[in-house]
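Dropping the structure in here first, questions after.
With one protein chain held back, the other chains of the complex are shown just where they sit.
As written, the chain order gives the labels A and B, with residue 1 at the start of each chain.
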Amino acid sequence: MNTDKHGFKTILLRHETILLLVVLLEWFYFNSVGPRFGSVDNTFDIMRHSVEIGLLALVMTPIILTGGIDLSVGSLLGLCAISFGKFWRDAGMPIPLAAVCTIGIGALAGGLNATLITWLRLPPLIVTLGTFSLFRGLAEAITRGADTFTNFPASFLFLGQERWLGIPAQAPIFILVAIGIWLLVHRTTFGRSFRAIGFAPEGTRYAGISVERRLAMAYVLAGIIAAVAAIIYTSRLGQAKADAGMGYELFAITAVVLGGTSIFGGIGTVHGTLLGVAAIAVLNNGLVHARQPREVAGMLTGLLLILALTSSIIPKMLASLKARRQTSATKPIIT
Amino acid sequence: MRALKGVSFDLQAGEVHALLGENGAGKSTLIKVITGAHQPDGGTISINGETVAQLTPASAHKLGIACIYQQPALFPDLTVAENIGLRLEPASALRKVNWATRQTRAEELLKRIGAEISPDAEVRSLSMPEQQLVEIACALGAGARIVIMDEPTASLTQKEQHLLFAVVKDLRASGVGVIYISHRLEEIFQLADRVTVLRDGESVGTRAIRSGTGVSLVQSADVSPDVPISRTLGEDRRDACPTNELSESELIKLMVGREVSAIYPPSESEAGNVVLALKNLGCAAGGVKNISLDVRAGEIVGMAGLVGAGRTELARVLFGITPADLGEILLNGQRITISTPKEAVAHGIAYVPEDRRRHGVILEMPIAHNMTMAVHERVFPGTWLRFGAEKQIAQDFIRDLGVKAYGPDAPGGSLSGGNQQKVSLARWLATKPKLLILDEPTQGVDVGAKSEIHKIIRRLAKEGLAVLMISSDLPEVLGMSDRIAVMRGGTITAMLPAKTDAHEVMAAALGQAEKGATK
Partner (left out) sequence: MKKHFRELSVAGALAVVLIGLAIFAPAFFQPQPLLSLLTREAPTLVVACGMALVIISRQIDISVGSQFAVCSVCAGLLAAKGWPLPLVFVSSVLFGAIMGAFNGWLVAGLRLPSIVVTLATMVTWREALRWQRQGEFVNLPDGLQWLGLSQVAGQWTLILAALVILVFLALATKHLSAGRFVYAVGTDAEAARLAGIRPQLTTFSVFVFMGALVGLAAMMNVVQSPQVDPKSGSGLELKVIAAAVVGGVAVSGGRGKLWGVFVGLLLLACISPALTHLHIEAYWEKAIQGAIILLAVVADGLRTRKQRN
C-alpha cells in the first residue's frame, strides 16, 4: 500500500480503478475486433512501441508534480538519437561509450532547462518551448536534415528488436526505470518535496527545503531518461534520424494527465502514469488491428487529453457551484 | 469566533472618523463589511439615511464607497494615467480611449492631492506610498462620498504625510466622509474629528476630538430601538456623550482595555546562556536596521510593535529568507551567516511563520508529512521514507501537543486554525532547535487552543529552548514574555522587563516619548 496518497486515497483510487477498467475494456474490445490483437507477439509489440513514450511519461511525472512542464523531451530524444549515431559512426566510439556520452548530452540539455528555470525563475513553459525548438534544430543542423545513421551492429539492435528471457529486450530497462521513478516519487524525500513544491513552492522554501535544487533534479533527470529513450528508439528502428521522437512530448503529457496527475501540481502517482501509457499504447495498437488509420489514434489521444483535463476540473467546479448556492441560500436578508 | 460583536459606527459627511484598535481588534472586518466584501450576520447598514439591504463590492462602489488599502490593487504594467482611466471610465469594450482626457484627468487628480507623480510612469516603478496616492486619486475621481483609508501613512515619508493630510483635510472640506485607520496617535489628534476604539471585536467607545457637524452618512449595525436586540450580539457600549478633551493616555487605555489576567501560565524557567546574539544587524531589502538583541536559553523574549514595524522582517532575516547585509549573528557565541532557510535550519533556528496557510502548513498534505518536512535528513536517512517512523513522530506530536485530528493522515487543511498552528509548531520542534522564532503564534486561533499553545511555549522554554515570540496581541506579549523588545520603524526602540504595563509597551510601539525605554 502506498501511504503517500492518504487523504486523496479515495479520489485517486477511483481514478486509477476507472483507468484500469478503461484499459481492460479497450483490450477486450480490440481483442474481439482484431483476431491477432491478443496474441503474445502483439502484446510484446505494444510493449516495444510504448517503451520510449513510457520512459518520457515516467520522467514527466515528477516535473508535473512540481507544477512544471517539459515540452522539450521529444526534441531532446531526437537530438540524443543523432548524437548517439554521431558518436558511434563518426567518432568511432564503441556502442557502450557512445551510449554513456549520449546520456551525458541528455543530462547537459536537462541542465540547460534546469538552469534557466531555477536561476532566472523563468516559466518552464516558455523555457522548454525554446529548447524544444533548439534541440530539434540542432538535430537537423547536425544531420543537415538528411543524414541517417544506420547499419548498427546486431548486438546493439538486439536491445530494441529481440527477446531476452522471453520478453522484449528493452522491457527490463523500462521496468527498472519505472521502479526507480516509482521509488523516487513514492518512497523518497525527493518525491515528497516534488509534491510539496507543486502544492506550495513558498511554503516548501519555508520548511528549509531547497526548492531550486529539487526542481533542477527533476529536469536533469528528464534529460537523462530522454537520452536513454533515444538509445532504445535507435535500436528498435535500427536508425537514427533528426525527426526521432517528434510529438512524443504530447503523448508523454497526455499519459501523465490521463494517469490522474494534476496539471497544477502536487497530486499524482507513477502507477497512474503507467496506466495512462498503457491506455494510449493499447488504443494506438488496437486501432491498427481494427483497420483504422493511424491518424485516428493521434486524434483520439488529443481528445482523450481534453477529456481527462475536463473530468479533473468538473467535480471541482460543481463543488464550488454548490458551495456558492448554499451560501446564498443561507445568507440572511438584512433589512 | 466572532470578529465583530454588536459594533455601532457612524460617519458623517465632512468628517474624519478615526478607527483605532490593536491588531485583530476587528477593524479590517468592519471595513470589509462596509465595502461589501463581507456580509454581516446581523444588524443594519444605512447610507444617507437609507437602509441598504445587501452590500456587495459593486453596489458599495456605486454608493460612493472607496477604500484605499495598504496593498493597492493596481495594474503594475500600465501607466498611472491608464490605471486611473480604467477605474473611472465605463467598462464598455468598444469605446475609443481618449488618452488626452486620461492624461489631463490624471494630472488634475494627482495635482489635487499634491502628488508629484508623472501620469506616464508605470505603476511598477512607483513606491508603495506613491501607489497609495494613485489609489486616492482614483477614489477622488470616482466622486467617492465615503473614503476609507487603511493605515495610509504606514510607509510614507514626512513630506508625503503632510501632503496626505492636506488631501484628507481637502476631502473633509468638500463634504466627503473619511474613515481613517491609523496607529499613530499624533495623526489622529491632528486629523480626526471623532475616534472609535475597537477591542476584541467590540466597540469600546467613540470620542469626539473635534466637534463635527453634518448629516449621517453611514450607520452600520445601528442599535436603534426598532431593530430587534437579538440582531446585535453583545452589548452596545457606545458612549453617548463625547467629551472634547481626550488625552493620548486615555486613548491608549481604551485600546489596551482589561488588565492582563492570570490566564497565562507563570514563568518557571531560569534564563541560561545567551543562545542568540545580534549585533547591529541590518538588511536593506528586509527594511530592518541596527538590531541588537540577546535571547537566552529558557527565556521567552516577546516582540511587540505595530504591523509594519519590522518584526516579521527581522524573523525573515534570521531565517535566511532575506539574508542580512550588515552586522553579526552569534549563535551560542559562534559567528554565523544565514543565507538560506536550509542553513538556518542546519544551525538550529526554527521559524513558525505568521502566514500559516501559505507558509506554515501545506494544506493539501497529511499532517504527518507536514510535521516531518523540516527533518527529512534526520528522519529519513539516505532519503528513503520510513512511514513507520514518520507515523510515530506524528502520533507523538499529536499526543504531545494535543492536536485534534482524526489521525496522522488527515490533510492539514481539514484542521482548525489552532490545530494547524500546532502542526506548524510540531514541524519545527521536530528539528530540535536551539532557537524558536514564533510569529503571531495564536493569530486566528480560538481561545481554548490559544491557552494550550501558551502552555506548550512555556514548557519548551522550561526545557531550555530560547524563544523569540513576535505577537501583536499585547496581553499575550505581557503575559508570556520574560523580556519585551519593542520595534518601531525597522529597529528595536525599547527593551522592557517582564513586569511592564500595557500602557508602556503601547506607548513605545506608537513612538511616544520613550519614557519606559531601558536600552
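Basically, contacts are C-beta pairs under 8 Å (C-beta built on N, C-alpha and C of every residue); 3 or more make two chains touch, one makes a residue touch a chain.
Not measured: the values here are computed from a predicted model.
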Checklist entry - Which of the visible chains would the unseen chain be in contact with across the whole complex? => result A, B
Next on the checklist: If I consider the whole complex, including the chain that's not displayed, which of A:123, A:153 or A:172 touches that chain?
Outcome noted: A:123
Item to check | Hidden partner chain, touching residue among A:19, A:138, A:169 or A:184 | outcome: A:138
Checklist outcome for this item: Missing-chain contact, candidates A:204, A:235 or A:301, resolves to A:301
Checklist outcome for this item: For subunit B, residues touching the missing partner are 57, 73-78, 82, 86-87, 89, 91-97, 99, 120, 124, 285
Item to check | Residues of subunit A in contact with the chain not shown | outcome: 69, 116, 120-123, 125-127, 129-138, 140-141, 143-145, 247, 250, 253-254, 257, 263-264, 293, 295-299, 301-303, 305-306, 309-310, 313-314, 317
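Throughout what follows, only the chains that are shown with their structure count from here on.
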Checklist outcome for this item: Averaging C-alpha coordinates per chain, one finds the centres of subunit A and subunit B separated by a number of Å equal to 45
Checklist outcome for this item: In the complex, subunit A touches subunit B at residues 3-4, 6-7, 186-193, 195-196, 199-200, 202-210, 266-267, 331-335
Item to check | subunit A contact footprint on subunit B (complex, rising order) | outcome: 39-45, 51, 53-54, 319, 321, 340-342, 344-345, 351, 353, 358-366, 369, 373-374, 376-377, 380, 383-385, 387, 409-411, 414, 427, 431
